[in-house]
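Of the protein chains in this complex, all but one are displayed in their positions.
A, B and C are the chain letters, set down in written order, and residue numbers restart from 1 in every chain.
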C-alpha cells in the first residue's frame, strides 16, 4: 500500500488451503527429521493414549453412562501433541469445548478426566465442570470453556502476565476455525500484536463449525489471513503431521521466549466424530460422510507409526502394546472414577466465592 | 498459501500509509477530472456549508449554549461529500458519533440539526438524541449512534434488506479507525463478504481514536489490510481529496448496484478540532499539535477551490459568496432552532414503545 | 385436531409467519441443521428457502445487529440464539441499540425485530450453557419480553412478537418442548394487548411464574388441590412492559403470594412480582409474608446430584406453598 489505489475487484478463490484441505491428500507416512526418535516414539504413545481415552469416553456416552456433552477430538491428536513438545509447566494453556486432547497432551490425568466427565468430586474440576470445563494447573492448563472464543483474550492476558513476569514463559490459545468468526478473536490478535505479547494462537482448522463447512461461513477456507492482517507471524501446517506441527511450534515458541511477540499457527485437520457425541454421522454439513472415510486415510497416528516402522524404530507389536496399555489405562481410570464420590451438597454454594459470605 | 509454510517472522513496518498519512504532503490543489464542473462546484458549496455549520456549532458550544457532546468533523468534509455523490435516497446510510458531516452531505436540514443539538422537538430526532443521535430517513440516513462500531452490523443488515429487495440499493457504513478495533467490525465484514451483501464500508481514518494515535493501538496505521483479510475489495484513498473519494466510491457503488458484494474504502484524513468539543488543543496524543498546523495545509476545501480557480471555474468572490451564504444559513437555522419548543413531558414515556401500553 | 407439542408449535408459528408475511425472515446459528434448535425449526430452510432461513457464522453480535438493520428497512426478522448464554455476546445490539432506537430517534422509528433466545439448560451442561437471565432483559425499557408457557402461546406469542413494531425478546425453554395440548388455528394477536393471565382460580394462595416456572405452578396447584389448598395461578407471559394488575388482583383475593422463577434470586424477576404486590397492597391485606422460589444464587453445576438440587421442581413449589399457607400473618418473624 502507501499509494492510493483503485478498488481491487479481483474475485477471491474460496479454497486457498489447496492440498492441505484435501481428504485424499497426504495419506503417506510422515517424513521424519534426523535424530529425536525418543520423542517421536513418545508422541506416538501419547497420541495412541489420547485416542484410546476418547474412544472409551465415546463408548460410555453411547452406552448412556455419561450425561454431560462430550466433543471428541479423535483424528486431531497431532496438533496438541506437537505443540506440547515445546511447552513447560510454567506456560499457560487454554482450550475450548473440544479439549480432552489439549488436556491429555499436556500430561493431564486420565483418572481425573474420567471423574470430571462423571461429575465426581475427584475430577479435574471437582465435578463442577464436566467435559467442557477442564483445568490442570500443574501442567499449565488454566481452563477450557465452551463459549466459543472466550479463552482467546484470556490467553492474551496470560501472555501479558508472562511478559510482566519476565521469565520467558508463554501463553497458548487453542481454538477452532469457527472461533475466528467471533469478534473477540480479532480484538485479541490486535491486542497481542500491539503489546507484543508472548501468545501462541493455535487454530485447529477442521473445516467445520458444528454442521457448517467453512465455505458456508467465510470467504476463504484458510484463517491464517487474519493473522497476516493483524501482523502476527503465521504458519500454515498439516495438522495431521505431528512432526510438522512440532517444528513450527518450536520455532514460534523459541522466538517468543526470547522476547518476540505473538505467533499464529493454522493447523489443518479433521474430526472423525460428530460435532458432539460419539457418532460419526451426526453432522449434516457439506459432503461430510464421503470426506470422512478419505480423511481416515490421513490418520495422524498411522502416518507417524508407518514412518517409524519403515525405519525399524517401532514395530507393529510395539504399537499394539501401546494400544493395549492405553486401553487398559482408560479402563482402569474409568472403573476408579465410577467408584468415586460426587461433590457434597454444600459444594453448590460453598464454591461460588472465596471464603464464606 | 496452499503449501505449508514455516513461520513468517518478518517484522512489520508500523507505517504503511506512506505519504497519505503525511501532514506535510498533498498540500497542492487537486487534480481535476475532465468535465463534471457542475458537481465539483456543488461539492465545494456543500463542503463550505458543512464547515460553516460545524464552526457555528463549535462557537455555540464554546459560548455554553450547547450541553450535549458535539464531535466536529471539520477537516474531514471531503469524505462524505465524495461518497454521497453516488448515493440515492433509497440507499441506507449509517454513521457514528462524529456524523454532522454525514448528515449534511446527504442533504440533511441544517435547521433540524441545530434544533436537535438544542434538544428541541423540531430536531432531526425530535430532541431525543442530540448531536450523537441523528436521523434523516428522507435522505436515507437511518441513524448515527455513539457506541463505537455499533452501526456497522446494522448497515450490513440494511445491505441484506437491499439484496432481498432486489432494487439495486446499497448500504453505507461510516466509521473511524478506532471502530476497526471492535470485534463487531470484523464479524460484520465476514458476514457481508460471506453473504455477498451490497455494503460500502467507509473508514474515515483520521489516525486518532480520542487521544490515542493509531500507532499506539494497532500494529499498522492502515486499516485496509482488514478488508483484504475478509476478502472485501478495498481502496485506499486521500480523504482530503473529494475527487479521489468520489471516483473510488462511484466505482464501488456501481459494482454493488449490479449485484456485486461489499467494498471497503479507507479514506485517510484528519480532524482539526479536539476529539469532542470545539477546541483544537483538546487532545494529548502523539505530536497532535505540530501535525495539526501542517494538516491545515491539506485542507480539502482549499485544495478543491484552488483547483477550480486555477482553471477559472470559480473565483475568490464566488467562494466568499458560498461562505457567506453558508454562515447565513447556519445563523438563520440556529436562530429559528433557539425559538423552537422542547418536547412535551409526555415524550419521555410515550416514545418508548409503538402505541400505548 | 390432534395435540401439538410446544417445540412443534413454535415451528407452526414460523411456518405461519413465513407463509403469510413476505417481510419475515429468520437468521441465526443452526438453522440449516436438523437438531440445533430441537424440533422447533426443522426443514424450514428447505420449505422456505435459504434466503429466508439463514444460517450464520459464529458471530452473535453482528448477526443480531444485521437483523436490526433489516428491521429498520421494513423487514420483520427473527434472529435466533440457540442458547441465552450465546445471546449475551449480542447485548449491545439488543439492549443499547434495538431497545433504544425508537426513543432515541424521536419515537416514530419502527423496530419490528424479534430476538429469540432459547433456554437450553440441564443435562450437566454446566454454568455456561444454562443461563436464562430473562430478569435482565425485562429490566430494559423499550424491549418487550415474552415467555410462553403453553404450546398455544409458544406459537401465537411468537406470531404476535414478529408482527409487533417494537423489538421483542421471545424466550422459549427446551424443557417445555414435550408439553402437548390441542391447538386451534393460529391467531394474530396484538402484543400490546397481551398480559399476565390467570390460568387457574383459587382462594388460598397466588402462584406466579413465567415460562417453565408457570408450568411448575400449574402442576403444583394440582397437587396442592389434593390436600385442600386452592391456588390462584398467574402465567406471566409478558414480562416487559409488565402489567402487574392481574398479579395484584389475585394477591388481593388470596392474601398470599409465592413467586416462582427459573432465574437467580437477587434482582430477579420473582423479586419484581413481590415488589409490585407489596407496593400496591395494604400491609393489612396480607395473610402471610410473600415468598420467592428461585434458583439458588450460584452458577449452574454439572455434577448430577448438584444439578438436581439446583433447579426448582414441582415438589419444591408444593412445599414452599404449604409453608406460606401455614404461616400466620401476625406471628411471622
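Operating definition for what follows: a residue touches a chain if its C-beta (ideal position, glycine included) is under 8 Å from a C-beta of that chain, and two chains touch if they have at least 3 such contacts.
Everything numeric here is computed off the predicted structure, so don't read it as measured data.
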Neighbouring displayed chains - absent chain, whole complex: A, B, C
Contacting the left-out chain in the complete assembly, out of B:95, B:146 or B:159: B:146
Residue among A:128, A:214 or A:245 that touches the chain left out of view: A:128
Among B:132, B:235 or B:256, residue touching the chain not depicted: B:132
Residue among C:200, C:253, C:292 or C:322 touching the omitted chain: C:292
Absent-chain interface as seen on chain C, which is shown: 85, 88-89, 91-92, 95-96, 99-100, 103-104, 126-128, 131, 133, 135-136, 138-142, 240-242, 263-264, 266-272, 274-275, 278-284, 286-292, 296-299, 301, 329-333
Interface residues of chain A (partner: the chain not displayed): 92, 94, 123-129, 133, 135, 142-143, 145, 147, 150, 152-162, 164-165, 171, 183-184, 187-188, 190-191, 194-195, 347, 350-357
Hidden partner chain, residues of chain B it touches: 67-69, 119-121, 127-130, 132-133, 145-150, 178-179, 181-183, 209-212, 216-218, 284, 342-343, 345, 347-349, 351-352
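Simple rule for what comes next: only the chains that are shown with their structure count from here on.
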Pair of chains joined by more contacts [C-beta pairs], A-C or B-C: B-C
Taking each chain's C-alpha mean as its centre, the one farthest from chain C: B
Inter-centroid spacing, chain B versus chain A (mean Cα positions, whole Å): 43
Cα-centroid distance, chain B relative to chain C, in whole angstrom: 41
Touching two or more other chains - residue numbers and ranges from chain C: 56-57, 59, 61-62
Junction residues of chain A, two or more chains touched: 181-183, 216-218
